[in-house]
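A single protein chain has been removed from this complex, and every other one stays in its place.
Moving on to chain A:
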Amino acid sequence: MTPRPNAPLLPTAWATIGPFFPQTFFRDGDNDLTRLTPDAPPTAQGAPMWLTGRVLQEGGGPCVNAVLEAWQADAAGRFRHPRDPDWRLADPGFHFWGRAWTDAEGRFAFRTVIPGGYRDAAGPRAPHINLAIIGSGIMGRLATTVFLPGFAEAHAVDPVLAALPAALRPLLVAAEDGAGPDGAPRFALDLLLRGDPARETPFFED
């Protein structure tokens, strides 16, 4: 029997059904919040940083072909959006939003600036980055928030962290992880979509 040109491989658990997010939706630079377009200069405001990690599924295996979308304030804690009272002062060179893609090991990376905290009607927000995760088997999306190390006092009063049982709060605080290729500090957090309840990433309704 002659081999067929596109004979099926034995499907693995993740390969059996889409959605097969097109890799053409993701281009170099989409994960860089410091630039308005892939070839624009980086913003002059704030301290650059990297947010990296892995997206893991039950059993600890990598969640490949997942899309992550980041949304955060600029270095001064402002958004370029009319619902921010100071939106006219927001950093004109910052993009606030970025999209990353997980590789074969489930790894993702965003380049951004350390977000500023801000005072909200609901309470003082610690520096944070909101993430949405989209991928096969995740109907719609999963929403969570990543905090940065070194802001313990702000974490203690953040109204979103307060929505979690105290034991789960550390699961949303990234760890120092050296420096990225450009020397900017790197913070790492793995996102476990399902698993040991003591380690499973907390997600939020929206």
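Here is the rule we go by: contacts are C-beta pairs under 8 Å (C-beta built on N, C-alpha and C of every residue); 3 or more make two chains touch, one makes a residue touch a chain; residues count from 1.
Operating definition for what follows: contacts and distances are computed from a predicted model.
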Candidate names "Formate dehydrogenase major subunit", "Protocatechuate 3,4-dioxygenase subunit beta", "PqqA peptide cyclase" or "DNA replication and repair protein RecF"; UniProt protein name, chain not shown: "Protocatechuate 3,4-dioxygenase subunit beta"
Which residue of A:Cys63, A:Val113, A:Ala174 or A:Leu189 touches the chain not shown here: A:Cys63
Absent-chain contact - pick from A:Arg54, A:Arg111 or A:His128: A:His128
Hidden partner chain, residues of chain A it touches: 4, 6-9, 11, 13-25, 29-30, 36-38, 40, 57-59, 61, 63, 65, 69, 71-73, 79-84, 95-99, 118, 120-123, 125, 128, 130, 132, 134-143, 145, 159-160, 163-164, 193-195, 197, 200-206
